[in-house]
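The complex is shown incomplete by one protein chain, all other protein chains being positioned as in the whole.
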Amino acid sequence: MIPLSFYLGLAALLFSIGLYGVMTHKSGIRLIMCIELMLNSANLNLVAFSSYTDTLNGQVFALFSIALAAAEAAIGFAIFMAIYRMHDRINLDELNLLRW
Amino acid sequence: MALEEFAFLIPVLPALAFVITFFFGKKLPSGGAIVPIAAIAASFVISFMITLGLLANPEEVVSQSVSWFAVLNLGVLIDPLAAVMLSMVTFVSLLIHIYAVGYMSHDPAKSRYFAETALFTAAMLSLILSDNILQLFVSWELVGLCSYLLIGFWFEKPSAASAAKKAFLTTRIGDVMFLTGIIVLTADLLKLAGGFTEGVYLLRFDEIFGYIPQLSALQANVFGFEVSHLTIITLLFFGGAVGKSGQFPLHVWLPDAMEGPTTVSALIHAATMVTAGVYLVARTFPMFIAAPDSLMVVAYFGGFTALFAGTMGIVMNDLKRVLAFSTISQLGYMMLGLGLGAAIGLEAVGVSLFHLINHAFFKALLFLCAGSVIHAVGTQDMRELGGVGKVMPITAATMAVAALALAGFGIPGTSIGTSGFFSKDAIIESAFLFGEHTHNWVPYLFSIAAALLTSIYIFRLIFMTFTGKPRSSYGGHESPAVMTIPLGILALFALVFGGLTQTGFMNFLEETFTNSFVSVDIGSLAEIGGNELVHAAGHEPLFILWLPLIVALAGLGIAFALYYLRAVDLGALASMKNPVYKLLYKRYYQHEIYTEFFSIGVVYGVVAFLAQVVDVVVDSIVEAVGIVTVAASEELRKIQTGVVQTYATVVIAGVSLLIILVKLIMEVL
Amino acid sequence: MQINRPAALAVSLLFLFVVVLGTFGTSWNTVSELPANPADQSNIEGIGMLIFTQYVVPFEVLSIVLLASLIGAIYMAKGEGDK
Partner (left out) sequence: MLPVASLLILVPLIFAAVTFFAKTKEQAAGMGLLGSLVTLGLALYAYMNFDSSTAAMQFFESVEWIPSLGVSYTVGIDGISMPLILLNAIVIPLLVLYSWKEEREAPNRFYGLILTMQAAVIGVFVALDFFMFYIFWELTLIPLFFMVNIWGGEKRAHASYKFFIYTHVASLVMLLGIFGLFYAAWQQTGVPTFDIRELIAQFQFFESGMLRDAIFLAILFGFLAKIPTFPFHSWLPDAYSEAPTAGSVLFVLLKIGGYGLFRIILPMLPNTGSPNLIIAMMGLLGSVSILYGALLALRQKDLKRMIAYSSVSHMGYVTLGSAGLVALSVSGAMFQQFSHGLIMSILFMSAGAIHASAGTRIINELGGLARKMPKLAVIMMVGFMASLGLPGLTGFIAEFLVLTFSFVNLPGFVVIALLAIVITAGYHLWAMQRAMFGVYNEKLGDVKDINALQVFSMAVIALLVLYFGLNPSPVLDMMITNSEAIVSLAAAAGV
């Protein structure tokens, strides 16, 4: 049997990759993709725990989380579209209107 | 006697007159002058009746006390000392008020004038009849306030406003010393009495005098000297008297006080203000005589002031300033007289007060005459006057009488003489007695030299003003009767009061401290203070008796030669090139020393340092906290880049490190 | 301000290190055997039951959130008026 830690390790790896992407990328689209990656690494954890504890709660939550990710992505992309219409690009560096 | 029940009315009536005149004076005829005149007349009648009663029975003094606040009281005490003062003050003040009806007739603000003089008189009367030291101080300060208001009566003249301020501030220095004396006294009494008892007013004179031996036993260490508390207290009291009575070195306000109306000067100099200091020392005389060295200080200051003021008196050109220095000088005599109590005991009070009363008459007369001249002629610079005697015969005659009284003309050994003769010569003789007794001749020399100066400056004034030819064109006329009648009455008193009352007066005042209110044995108190008293008065050599008169005549002769006959050309002597003359004319550079050096230099220097350094530093500490906070946040807020990725990085890194840290700590523990 | 890549990599690796160390260092309280039901490999039914009983309220809330985000997304993506 594959130990639980392996799933968790995989999820951590996925999360770190997503994190690295979030930190380094300027483009909003890539940012959202990386966030999706992080969310899904969490889902992986949920499902793994669910299986290894013989309860279904975790899987239910994973479903909820997927639905929320959809909502988040929809809103995110919509915001980016709006920004794009204003600035003609979605470079996050330049969005400093509220800074300081 | 029923009248004594109303003793409290003596100051209350003029105070009421103040209120009425102040608020309704403008609607009353002649500025409401009738109200204070009536009130003071009533006070005079009450005072005089009480004095007559006391003369018959000096043991039964008037004494009433009511609780004021906390453990302090207000009260009335009329003993012989207070009685003669009350009678004199009400009488002189009454005459001055009547005179002022004429003198102030053209002034638009005369209702304010009469209101303030009424308050002035009320304060002085309350000062005289207070039976405790605190009430005396309260009245003392009110007198100061009124003098401030009256000297600055023509407040639109900058010099008047400035003189008023100077008078108030200079006397205030003395007042603070007086207050300090009261504070020390109260603290000591509290200690000695072991706290307060209901119904016992510790600050009443009978209580204070009762504690004199214990107070004297208390020792304090001041700058390495062991000093009796009583000495400290009395010297502080004397400091107050120095301020109020214009003694050196706090005399500077008195000549400037001439900026007020002349009647105010007369009030201040004769009746209501400067005598307060002398009165204070006389009132607390048992304390002074029981305090080692205090009376000597009084004597030296008094004697020195008498001489010092006299030297300045001989060079002044302003009619009123000469009189002002004359007052300072005569007050010096009174202080000297009190200080001689170190040798002659209680008699000193009689001698000094006798001079005070006589001085009041002739000094009021001198000022009112001067006022009469100024009123008629319109100038008070003696260089521009001359020959006024022809146009104003009554004024000139009364002024001459006053001058004779001031110089002290009379025939020794008889009861013929002006009042100044009897009182001033008594002081000089006492000084001689003192010298004979202690072999300390300094007071005597001071007093005799001052007598010469007195005679010179007053006759210089007479000759320069009333004789010779007019040195400028002025239109003069004799003053109206409302002004000359008071002059006549005062002249009468200046002539005969001394001769008629001398012995009786002295004996009357001897009773001051042994009566139904307080009983003090001056002899034993003098022993406490280390003062040896002599009782052998009256067998001075004939020369000593005649010397004051000879000196006065010499002064008259000098003045006659210099200012009437013009025997010597004074141009060279009385010029600014003569350093002595310049020193005197500049009044020993007091203005430079007091105002420019001390007030502006030292005090303002300290203040500037405090304002520009200390306060700035104190404030900067506060402001700096704010500035540093703002500056720090200006930098620190840049951490908030507004870029989510940065936040995410920092959060993740922080959490990771935190976990490692916690883990490590757990491992170590 | 952009995080430079080496720093980002370092933080990511640090995080990975910490988490992996954590997961492998913890003794997880798991069931000894995975439930292997040969008859019915699916647990869809159980999940459905849970969603509509125990988690019905979150489910409803989620639906509203989805709807709201849908509307919001359309509104924002569509732009203003005729544009």
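Per-chain numbering from 1; labels A, B and C assigned in written order.
Keep in mind that, in the parts below, a contact is a pair of C-beta atoms (placed from the backbone, for glycine too) under 8 Å apart; a residue touches a chain by one contact, two chains touch by 3 or more.
What you see is a predicted model, and the numbers here were worked out from it, not measured in a lab.
Looking at the complete complex, one finds that the omitted chain is in touch with B. Here one chain is not drawn; of B:A161, B:M296 or B:V482, the residue touching it is B:A161. Remark: the omitted chain is touched by one listed residue; of B:A70, B:L565 or B:L636 this is B:A70. Checked against the full complex, the one of B:A481, B:V618 or B:V655 touching the unshown chain is B:V618. Think of the hidden chain as still there; on chain B it touches residues 69-71, 134, 137-139, 141-142, 145, 148, 152, 155-158, 160-162, 164-165, 168-169, 172-173, 175-176, 179-180, 182-184, 186-187, 190-191, 603-604, 606-608, 610-611, 614-615, 618-619, 622-623, 626.
Assume only the chains that are shown with their structure count from here on.
Contacts between chains leave no pair untouched here, as each chain touches all the others. Here A-B and A-C were compared by C-beta pairs in contact; the pair with more is A-C.
Each chain gets one centre point, the mean of its Cα atoms, and the points for chain B and chain C are 98 Å apart. In this assembly, the C-alpha centroid of chain A lies 8 Å from the C-alpha centroid of chain C. Contact of a single residue of chain C with at least two other chains is seen at positions 1-3, 8, 11-12, 15. Each of the following residues of chain A touches two or more other chains: 19, 23-24, 93. For chain A in complex with chain C, the residues that touch the partner chain are 1, 3-5, 8-9, 12-13, 15-17, 19-20, 23-24, 26, 51-54, 56-57, 59-60, 63-64, 67-68, 70-72, 74-75, 77-79, 81-82, 85, 93. Of all residues in chain C, only 1-3, 7-8, 11-12, 14-15, 17-18, 22 touch chain B in the complex they form. The touching residues of chain C, counted against chain A in their complex, run 1-3, 5, 8-9, 11-13, 15-16, 19-20, 23-24, 26, 28-31, 33-35, 43, 46-47, 50-51, 55, 58-59, 62, 65-66, 69-70, 72-77, 79, 83.
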